[in-house]
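So that we are looking at the same thing, I have put the structure below in structure tokens.
Only one protein chain is missing from this complex, and each of the others stays in its spot.
Our next item is chain A:
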Amino acid sequence: MRKIVFEQVGNIGMVFLLAAALIQTVTFSTKSTILFGSCWSFFLIWTVLFGILKWLYSKFWKNEGYKFSDGEFSSKDEREKVISSKAVTFAYKVTITILLVECLIFAELDINSSYLQIAGIFFLSGSIIFAFLAYMLSWIFYDLKI
């Protein structure tokens, strides 16, 4: 369970910082210049740090079955593979539902073009974060249930 929480917290942090960096760039860039603000630095630092932590986790906690390349799909045995499969199914359903709701909300929004990019980044990154959360919470639920 710990490896899934570790992986998903890292992933959520990465997507959150990427969204913040993109919004910052979209907000402060002009037609002639593209600005890369401080959020890009935080995003890059987080990504490198998370990568190092993932590598250390896979090296020093081998008994948990965490693999660097598999990430949140790492499994120690067949039971955890079943849990991952169930969690993916649940996360898929949640993500599709959220995207459908977002389509409806987006269609109803009265926004001008300058805010359209920001709204797009906000909705899409929010969907990814919800997908990560749905996977993590359902993984924990099935781990306790099975």
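By definition in this document, contacts are C-beta pairs under 8 Å (C-beta built on N, C-alpha and C of every residue); 3 or more make two chains touch, one makes a residue touch a chain; residues count from 1.
As a convention for this text, contacts and distances are computed from a predicted model.
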| item | value |
| --- | --- |
| Undisplayed chain, where the name is taken from the UniProt record, one of "Glycine betaine/proline transport system permease protein", "Spore gernimation protein", "HTH cro/C1-type domain-containing protein" or "ABC transporter ATP-binding protein" | "HTH cro/C1-type domain-containing protein" |
| Contacts of chain A with the absent chain, listed as residue ranges | 65, 76-80, 82, 143, 145-146 |
